[in-house]
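I have a structure here, written as structure tokens, and I will follow up with some questions on it.
A protein chain is absent from this complex, but the other protein chains hold their places.
And then chain A:
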Amino acid sequence: MSARRVALRLAVRGMRRDRRRTFILLAALVVPLAVAAALSTVRATSILSPETRVEALIGQSQSVVNNGAFVREQGVERALATGSAELSRAAGHSVESYVEVNGYLPAAANGRQVDSFGYGVDLDAAIHRGRFHLLDGRTPRGDREVALSQSVAERLGVGIGDEVGLGPDAAPATVTGVVAIVTDTLRKFVVTTPLAAVRNTPGAASAGGQQELLPGRNSTVLTWHVPVRLDSEALRARGWSVSDRQRAFLLSDNESMVPGDQVNAWILGITVLVVAEIGLVLGAVYAIVVRGNRRELGLLASAGAGPGVRRAVISYQGLLAGVAGVVIAIILGIAAAFLIAPLAAARSFEIWGPVRPDLGALAVLAVLGIATPAVSALVAARGVALDVVAALRDQPEPVRRSRRRGLLVIAGVAPMGIFLLASGAILNTPMLVLVGALSLVCGVGYLLRGLLPALGERAGGLPLLHRIGLRAAARSAPRAAALGTVIASLTLLAGLVLGAMGGLTAEVNRTYIANSPDGTAFIYTTRMPSPAAVNAMTDAFEVDRVVGLGLASPPPPKDLADDGSNFTFWGDFQARNPVSECMSAGGSLSDGSPRTPEQCVAETGFPTQSTPLMVIAPDDLSVLLNRAATQAELAALAQHKVLVLDRRLAPDGTVTVDAPKPDAAQGQGGTISVRLPALVVQERTTYRNLPAVLVTEDALDGIGAVVQPNSAYFYVPAPAGAISPEQEDRARGSLSSDIGTGFFSLEVERGPTAGKVLRSTTVASIALLVLAAATLAFVTVSLATQDMRPDLSALAAAGANRRFRSLLSASHAGQVTLLGVFVGSLGAVVAMPALLAAMDVGWSFWPWLGLFACGLGAVAAAGLAGWFSGAGVKTLLRRAY
């Protein structure tokens, strides 16, 4: 048997003999690798292939064509019938084509209505294969059949075989199936035949009412899908617009490439950093293994084994641990991905298909997982160049400390860390900031190796428990410093990740302008609902009162509209506000173009361009203000003053309101301006719909205004909690049954969606980091406490009971972990400004709470690990005697 095989056999036996240590070492390695393997696999699975993305857009079509002018000229229903023939005529040859109708197509059932989008397609046509995913049932085949998205089916509370009403007239249709779009299962949509879609889409069907329809509710788009590539030049010349499949590929690639690569880089980057730091701990642990096996190694030396063989006994242990760890981690990671991927796909409202491991990422993880413990063990194995005689006598090896090397390391690492921090901030590269901060923390960790013995020397005045705990850390300074550095780095990582998430969330919240207070709703109607409908809506929202807000308008024009009917809307009074004044100031942008409302909102900080003069009943004031109205406010209304909800509307105590002269609708121009005495009821509003100017109906005579008979706002206060989707759908149902679909907009304020996603991601990150910090703290402390066993055993011999030993071990682990958390938190405080500058986002409070939770989790886990490890020492004593 060769010497190497002997070494391998001894390495295996060493690992088997101390199964607990082997298990903990493997756990330390497997946890981050398995998490990274799972995340990279889930990420790879989530990236849809270009072909899948293009199929989701245009199915099997080679060309997609439309002709808006033709549809407008012919009318939607006629265009549907003649479009294919017209296309063939334009192309100069027979073209096989399949029409698709898109538009606003609300669905109603059970007294609820969902403002869904409509697809009018023949789902059984092969050309549409890959666009829709039939989750249940069958495709709609007749004009009285419909398939619903899962979201619509759930919100209406219907299933296959139930009947729903489509469009403004609630045309009955039977639900035949539930469908999803591969890239988005959240969307509210219905699929029916092209003819049914045309007949029930408000804009296409109710030609007489188009003037009153809200914008976006009156456009119906017809598209023809063609299975061959068409000559776009010839068709363009005849007014047809043509998009081919190649263009769809380009669009699809641009949309999806960037985020995926960044996520992968972050997963791998953070894993490399975490595993590299675990390497530090493993190095310290293998140094303990070397010390613990000195006598055996001495015996090997006395039997003729050279330094190479003795080193191999230790380094093979690292190699074996790496191989086993990688195999276990990859199996666990992929298995976890099988569980996580469907949940994550559902959470993202997407359909991902089968799990696909990212082989490149797994290869990197495998190399990392094997190399880290192997190198750690190899470095530690240098210590086997021992004094054989001293080892056989079990005498301690003299400790060699290189003060100069330590100083050199710190002198090199500190400036590099600061340089990387600054570079990351300047170059807007968060990863550089992260690496810089970790360098600094590692430098501090190295510093701890020198500081801990000094601290131990000065621990004489501490209570016994903490004195022994600190002295234990001081005696094993390299091990304790390695553990402290790992905890510090994890704390730092947690701090920076949470800080970044918090910064992004704060940025989203900062730029988001809510329509109204959270959980409330604003409704705008272009037909006046009946009192019964308002009552039904109040019941649907489950609130005591819905506040009606009329629009103050000039008197109606005497002329008739072009079609001979009365005008349904002729403008309203709007108060001048910072945004409208900014816009009327004209274009001052560098390119000379006029300012947009969005630019003026950003410039002035005022939330909206529109501040109508709203007519309110005094009884409703308290509901709108969400507090009791004061006597002064009620008195002001009684005196025909106006109330303003933002001081910027009445900086000098008066408000100027403008309205187009009634004849302006006929194109004759002119504005009526009135200056009104105002009472400011609140300093500022941040809501888009509520910097309003309020007036009573009695005061309108003095202004020369009337209440618009056909348009109004309704404010719905939040019921208990907030307005639920079900309440919203019921209210929508009652309103559309009274004034019709497409004549109102109903917006429930639920906050920024991006903010919610970020918040939930932040919570998930906190949970993951607490878990990681706690696991690693538990694992590393369990290993470290083994180093304390002789002392714990001696304490037991001197009369220290199990509770004391557990407390001592917990105290030691807690002290080292607390030190790490402190250093890491300090690093996070130092690096956070650089990170936020790199990401160009602002501070927020919640990440610090998350960081505190991570730190607490790590200390608690370390304390628990110490407690359980300390309790196990009694067995050692019993074995010893």
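Assume contacts are C-beta pairs under 8 Å (C-beta built on N, C-alpha and C of every residue); 3 or more make two chains touch, one makes a residue touch a chain; residues count from 1.
Keep in mind that, in the parts below, contacts and distances are computed from a predicted model.
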Exercise for the section: Among "Sulfur carrier protein ThiS adenylyltransferase", "NADH-quinone oxidoreductase subunit A", "ABC transporter ATP-binding protein" or "Nitrate reductase", find the name that the UniProt record gives to the complex chain excluded from display. Expected result: "ABC transporter ATP-binding protein"
Practice task
May I ask which residue of A:Arg141, A:Arg627 or A:Arg803 touches the chain that does not appear here?
Solution key: A:Arg803
Practice task
Using the touch definition up top, pick the residue from A:Ala237, A:Leu408, A:Ala585 or A:Ala794 that touches the left-out chain.
Solution key: A:Ala794
Handout entry: Residue touching the undisplayed chain, where the options are A:Ala472, A:Val508 or A:Leu746
Key = A:Ala472
Problem - Footprint left on chain A by the chain that the document does not show - result: 396, 456, 460, 464, 467-468, 471-472, 474-475, 790-791, 793-795, 797-804, 877-878, 881
